[in-house]
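Before any comments, here is the structure.
A protein chain is absent from this complex, but the other protein chains hold their places.
Right after this comes chain A.
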Amino acid sequence: MTLELNAVTKKFGSFTAVDHLTLEIPESQIFGFLGANGAGKTTTFRMILGLLEQTYGTIKWNGDSIGYNKSHLIGYLPEERGLYPKQKVDEQLVYLGRLRGMEKSDAIKQLDYWLNRFNVPEYKGKKVEELSKGNQQKIQFISAVIHNPKLLILDEPFSGLDPVNVEMLKKAVVDLKEQGTSIVFSSHRMEHVEELCEHLCIMHHGTPVVHGGLRQIKRDFGKKNVIVRADFDVSFIKDIPGVVRYRQVPEGCEVQIESEEISQKILSELQGKGFVRTFDLEEPSLNDIFIEKVGASYE
């Protein structure tokens, strides 16, 4: 069950929210879909779900267009969380499950499974507004996966969760992937994306600026990071040609270099100046790539 987007474009009047987006997400893959706020992520998700109609292009899933007749195969966790605040957890999850085409008994069974898995079986009969924000998040996650979807769209699934719960949900996402679900995953936390996604795409003003496998993207990026910790002043490094960015940290610096070779130049410059505690050549982080491609001032 492969999801294919072909030259998908969405215009709102004269404003182009998504411009010629072409993607392919195969079965059993977590696809990272990144971009700054307003880059067109939510619009893309809404088009995939059929809530908005694309201006041009096609969206196919397994060769078919996506309509409400497939909603039982699709799970969606919107960025803006929402559940009925006054209703009990079991009531509304069974309701939402039934709207995804589940039988009532089946929905109850799945609900119990997930509540136990997330260590919160005691919330079953509670009203959503009585739960903490993090726990509401878990319930929301269950609402997206209760019907065991084949295509799952997760918009910022881990925001507002403590590290323990993030791990718990990550594990659940990976398990779903291994069961064959195609997952589209959006996050502002690059370390989560690096950990979960082998393929990704970075959107900027509606256009994909980076697209491909994570390793390939890093290799293509070219630039690398050098980390230096030393007992003496290393600020002279920023004047070495090929050093793109220089950041002073206590006991040293972190710099970005144009290519691997520059690291050797830095190393030779450091020699004889004093005691070097650390000299490390690193792959660029996704964070670096994101900032470079989408523009500075973004965190």
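As a working rule, a contact is a pair of C-beta atoms (placed from the backbone, for glycine too) under 8 Å apart; a residue touches a chain by one contact, two chains touch by 3 or more; residues count from 1.
The rule is simple: contacts and distances are computed from a predicted model.
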Hidden subunit of the complex - UniProt protein name among "ABC transporter permease", "Protein FixA", "Sulfide dehydrogenase" or "YceI family protein": "ABC transporter permease"
Contacting the left-out chain in the complete assembly, out of A:R98, A:H211 or A:K238: A:R98
Residue among A:Q29, A:Q110 or A:S143 that touches the chain left out of view: A:S143
Residue in contact with the excluded chain [from A:L21, A:L83, A:L115 or A:L131]: A:L83
Chain A residues touching the omitted chain (full complex): 11-13, 46, 49-55, 68, 71, 74, 76, 78, 80-85, 87, 92, 95-96, 98-101, 143-144
